[in-house]
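A single protein chain has been omitted from the complex, and every remaining protein chain is retained in its original position.
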Amino acid sequence: MNAIIISALWGIVMMFSGIVTDKKSTIRITAIIGLVLLLGVNWLDMTGHHLFAIDSHKMLFFDTFGLLANCIVFGSSLLYFLLSGRDIEKVGVNTAEFFALIFFVLCGVCLVTTFNTLLMLFLGIEIISIPLYILTGADKRNLKSNEAALKYFLMGSFSTGVMLLGIAFLYGASQNGTFFIDDLGVGKAALSPLFISGILLLLVSIGFKVSAAPFHFWTPDVYDGAPTVFTSFMATIVKAAIFIGFIRLFDEGFGDSQPKWQLFVAIITAATLFIGNLTAVFQQSVKRMLAYSSIAQAGFMLLALLSLNGIAREGIILYAAAYSLATIGIFAILIKMKDYTFEGFNGLAKHHPVLAATCTIFLLSLSGIPLTAGFFAKYYMLSSVIATGKFLWLVIFAVLCAAVSVYYYFRVIQAMYFKEGDAQTLDQGPAFRGLLVLVAALILLLGVFPEALIGKLYSMIYTW
Amino acid sequence: MHITQILFWSLSILALLSAILVVVSKNPVHSVLWLILVFFSISGHYILLNAQFLAIVNLIVYAGAIMVLFLFVFMLMNLNADTEPQKNKWLKIAGVIAGGSLLLVLVAALKNADMKNQLAEMNTGSIGLIHNLGLVLFQEYVVPFEISSVLFLSAMVGVVVIGKKD
Amino acid sequence: MPINYYIFLSVALFCIGVAGVLTRRNAIIIFMCIELMLNAVNLLLVAFSKMHHHALALTNPNAGIDGQLFVFFIMVVAAAEVSVGLAIIVMMYRNTHSIDVNFLNRLKH
Amino acid sequence: MIPVLLIVIPLVSGLAGFFMKNEKSARGWSLFASLVTLVISLWGLSLPKGSELLQADVAWLPSLGSRFAVGLDGMGQILCLLTAISFPIIFIATWRDEYKKAWNFYALMLLSQAGLMGVFLAMDALLFYFFWELALIPVYFLCSIWGGEKRIAATFKFFIYTFIGSLLMLVGIIYLYSHTADHSFSIKSFYALHSGPGLKVQDQMWLFWLFFIAFAIKMPIWPLHTWQPDAYEQSPTATTMVLSGIMVKMGLFGIIRWLAPVLPAGTWAWGDTASALCIIGMIYASLVAIRQDDLKRLVAYSSIAHIGLMCLAIFATTTTGLQGVMIQMFNHGINIIGMWIVIDLIERQFHTRKISELGGLAQKAPTLAILLVIVALANVALPLTNAFIGEFLLFSGVFSSTATTYNVVFTVVAGLSIILSAVYTLNMIQRVFFGNTNALTEKGTDIRLNEKWVLAAIVALILVVGIYPKPVLDLTKDTVETILTKMTYSNK
Partner (left out) sequence: MVPVLPLAGFLINGLFRNSLSKSLTGLVGCGVLLAAFILSLLIFGQVRQEGFEPVIVSLFDFISVGKLHIPFAFQVDQLSSLFLLIITGVGFLIHMYSTAYMHEEEAPHYARYFAYLNLFVFSMLLLVLGANYVILFIGWEGVGLCSYLLIGYWFKNLDYGNAAKKAFIMNRIGDLGFLIAIFWMINQFGSVTFAEVFDKAPGTKVAALTGITLLLFVGATGKSAQIPLYTWLPDAMAGPTPVSALIHAATMVTAGIYMIARSNILYSLAPTTQTVVAVIGLATALFAATIALRQNDIKKVLAYSTVSQLGYMFLGLGAGAYTGAVFHVMTHAFFKALLFLCAGSVIHAMGGEQDIRKMGGLRRYMTVTHLTFLIGCIAIAGIPPFSGFFSKDEILAAAYSKSPVYYIIGVFTALLTAFYMFRLYATTFMGQFRGTIDYDRVPSGIGGRDEGHERSSHHLHESPSAMTIPLIVLALLAATAGFLGIPEIFAPHAHWLEHFLEPVFAGSEHLPAVMAKKAATEGHASMEWALMGISVAVALIGTLSAVFRFSSKPQLEEPTGFAKVLANKWYVDEIYDALIVKPLDALAKFFSGFIERSVIDGIVNGVGRLVQYGSRQIRLLQSGLVGGYILLMVIGILVLFLVELFVKK
């Protein structure tokens, strides 16, 4: 609860900060303070100190899983601000508003990670989406940005419609007319075709939000068209958060009727892995490649949805962290590049060794090489599925896709290290580099001791 | 045949027809008008179902505010029939087929729902009345209600950001 | 009224909306069709709420009221979406003097 | 204790190496580090079996049931020794090679050494996988930064190839892990699998391939070998030595430690198929080697043939055969490194590896010629060279194998490769060293002292092991017995 309210409030604060001052640095710093505050209150929530005594009538349920996810989200957003905050200012004049919108998104994220009724899920997703439409189109002069915004908006609202139909079906199927996810599929409701149809429609619409094939088509265009700094935000934090919600819904809501829908998730997962990885191979622009890679990564995260077990829950948290960290880092570097194509990276290692080295670590993490967080993320996903004992074909397929992914990730590494050229970058301060190194170090740490995240936090909560 | 049934059928047919006309009519303004008609018929259904509050809100919000907004935009861009070039035929057909088959599939999926005995209560029951709705809305649903304000806020900010000339 | 009628009616409306989205290329019309879809859902929800109320009125006088409240929230969201959407469309129009979605193909492949 | 040192010293010194921005010091530093490693491995050798100094086991990922467990058994000893010996030799032999940003080069070399050590020491499946990859990454960079002109494509192929393999292996590892009784990655619980109820026999059938493909790509076994000649040809010689001398052994090692004892039924069932692949590979590679004009490619193919024989002997599941594999892994490493050194010397002098462009070197560089001839004869397993011991044991192991009904056929067909190896090796010697000098080789000179000493050391190793192999054989005796008992468990 704390986080939700604070984030909403801080959104308003940001709005007015634009009026109070027009020194962008102050605005940025306020935003950063806000995030730190968010982290803090969320922490308090975890340790059981609730600032506000509000009865949400069980519509929100603050369990470890959600709050932990919040931590990840806020943490990575903090990193995001620190790394790319200056670039937000570069997008347009309305810096304060952008920050405000981002905070509203975070508020939605909190809802999505802790919802307990479909209504909250719906509201959360909408609160996430609407500001994102705006942010996508934030670069108003740029036609690509406009186009992206419009596409995103149209398809997004379409998927909203689909989701609502699904919700309606579920409501119809439910025993006693309720939206609470934990008594949706109880009793003979589970048998009703309305129920399964509703699940399918929800699968589709939320799959759309996490860009699961074949509902991913918006992703490349929107990510490509949106201002890179916001692409980074969308591709990492938002996506991770919605995944948490996804898992939450299917776990709490439809966990009992898993066999009914597992097959569909498997199909979607396979399709996502296939399309994401395969299409990324041929891209010429790193930005667009990253868009497709985010699809591919989503495919891997869907494995957790396929096998809803303890490993999957831990794994999705770890994956969210690993994926967000790495992708934020890469995007932060990408923003600094003059040329977004692969050629633009040629010879980066010679001129900016730090950037190249950190970027390499991020890429390795994304491709799931051991010693990086990405490996354990993928490891958890795979082992969660293997633990179910079913869908081994999917595991093998995923593994092969991962091998394909190495191809396009390493193209960047090759460009940076093995190709001759002078990669043009914008100026970046030592602080920026330092942060990059920090992130890289964090990834390596998670790669060697993943329990630093999972084990410690869980134990901390249980001991309390 | 009971009056409610007559009303139900006529309203349904009206809704469907005007919905189709929304889609097919060349002139965007016409389709706006047809859409308004759809809304009206749907509100009629609400009334049949004795959900007066929603019926009114539907009329005010949709038929009133939103549609007017649409009309304004159209006028602003003064678009008319010939401004919209025709989409290529095949995509059109594909679209229609897709929509139709979606309908088929959904119906097929739902037809054997054992809901023959399930009845939607007509023109009785008090849950649709403002009094009850209000009570529940401001007791149980106060949190989402407040949160929806965040939604509005963000929408507002967004529109400002987008619309403001800089 | 049997609930099936309402189900089929609103599904039909929904699908008409979908067909509209697929066939038209005027952004606003497409958007209207989406609104149509939403309304179909609203109708369905109300019908369901009444169904539940009919089934459970004895135990709980407020049974099924959630559905109608949900519809209320949907309207809220729809309103917000409309404002944003129209804003985006207008912005688009400012830059390209067209709201034809088929011209939105700078981003592809 | 010792295992940890063996891993940590190269690792740390390698990481340190990145920061010394001076070629000379980097070179010296890495040589020093590798020598220290060698000393430590020798110390390990001197200790009695089962001394607790040879084991180390620290908690790593308790929730995953994976521990940082490393240990030196016979096989580990011999392979670590090989690794520890090879690196100083490599460093000295390539002392004169020039690299741009040499410090990075040496640092990466040391990192790969750490990875290799880890692979040979790991007693925990997940740890094993970790080091398996860790050994791969530095080599990838080494090859693609300092390699030949077609390096990027070649090494990339190599990387993807091996990566696919290791991912499949990862799936297999996880599957086994999920079936262990105590949900742990430790080698003991893996060994306990096949005797316990956890793992069904038909599971072993397909699990076998998950592992075998990974190892087969590494070795490589026909037809998964095509990455190898390109990679060898393109990568800098020092790296090629690591690749062919040591990394190749990872595959064999993997089969012996992680495949055969863990999935005995699968190994038993697929043994013939695998052996057939090995044999096809041997003959095939030997024939292809005859046609090669590039020295590196020739050695690459001959290495494929030799590895094929060792792999064949593993599936023979006989004491003799396994002992042969153990000693031959060591020998092959030494010999092939010797070959590479010679090739490197030639290339550095004449800037070509084309056999057709060379000739008559024996007149210009008699010492080189003689040393090469000895190494080459070891390559064709002439008696009193180390390889003879190995191949003798391998062949007799295969011949006396009861695991297959085709043991005689295997022996005979595989034996043909002895003849073929003589053919291509002698061809090579003759066309490179004998005959008259040509314009290119006219101004050839003999080798320098340091090179002479390195080669001499290798030759000495070859002969000593060739004449008195007992210590080496005794070293691995126990390992072989334990492995065999595991392998034959399900068939008793």
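As written, the chains take the letters A, B, C and D, and residue 1 is the first residue of each chain.
Methods note: a contact is a pair of C-beta atoms (placed from the backbone, for glycine too) under 8 Å apart; a residue touches a chain by one contact, two chains touch by 3 or more.
Values in this document were obtained by computation on a predicted structure and should not be read as measured data.
**Q** Any idea which chains on screen the missing one touches?
**A** A, B, C, D
**Q** Of the residues A:217, A:397 or A:449, which one touches the chain left out of the display?
**A** Answering carefully, the residue with contact to the hidden chain is A:217.
**Q** Which candidate, D:382, D:440 or D:457, sits in contact with the chain we can't see?
**A** D:382
**Q** Touching the hidden chain in the complete assembly: which of A:278, A:354, A:392 or A:448 does that?
**A** Reading the full complex, the residue touching the unseen chain is A:278.
**Q** Among D:192, D:423, D:440 or D:457, which one is in touch with the chain left out?
**A** D:423
**Q** Among D:25, D:396 or D:482, which one is in touch with the chain left out?
**A** Candidates D:25, D:396 or D:482; residue touching the omitted chain: D:396.
**Q** Tell me which stretches of chain B touch the chain missing from the display.
**A** 87, 91, 94-95, 98-99, 101-102, 105-106, 108-109
**Q** What is the set of chain C residues that contact the non-displayed chain in the whole complex?
**A** Residues 18, 21-22, 25, 30, 101-102, 104-109 of chain C touch the chain absent from view.
**Q** For chain A, which residues touch the unseen chain?
**A** 150-151, 154-155, 158-159, 162, 196-197, 200-201, 203-204, 208, 213-215, 217-218, 220-221, 263-264, 267, 275, 278-283, 404, 407
One rule holds in what follows: only the chains that are shown with their structure count from here on.
**Q** Could you work out how far the Cα centre of chain A sits from that of chain D, in whole Å?
**A** Centre-to-centre distance between chain A and chain D: 43 Å.
**Q** Hey, how far is the Cα centre of chain B from the one of chain D, in Å?
**A** 71
**Q** Let me have the rounded angstrom distance from the C-alpha centre of chain A over to the C-alpha centre of chain B, please.
**A** Centre separation, chain A to chain B: 32 Å.
**Q** Chain A: which residues touch two or more other chains?
**A** In chain A, 119, 123, 126, 130, 133-134, 137, 140 touch at least two other chains.
**Q** Which residues does chain D have that touch at least 2 chains other than itself?
**A** none
**Q** Chain B touches which residues of chain C in the complex?
**A** It comes out as residues 1-9, 11-26, 28-29, 32-33, 35-36, 39, 42-43, 46-51, 53-55, 57, 61-65, 68-69, 71-73, 75-84, 86-91, 93, 99-100, 102.
**Q** Which chain A residues qualify as touching chain C in the complex?
**A** Residues 118-119, 122-123, 126, 130, 133-134, 137, 140-141, 143-144, 146-151, 153-154, 157-158, 160-161, 164-165, 167-168, 171-172, 174, 176-179, 220-221, 224-225.
**Q** Okay, in this complex, where on chain B does chain C touch?
**A** Within the complex, chain B touches chain C at residues 4-5, 8, 12, 15-16, 19-20, 22-23, 28, 31-32, 35, 38-39, 42, 45-46, 49-51, 53-54, 57-58, 61-62, 65-66, 69-70, 73-74, 76-77, 79, 84-85, 87, 91-92, 94-96, 98-100, 102-103, 106-107, 110-111, 113, 115-116, 118-122, 125-128, 132-133, 136-137, 141, 144, 148, 151-152, 154-156, 158-159, 162-163.
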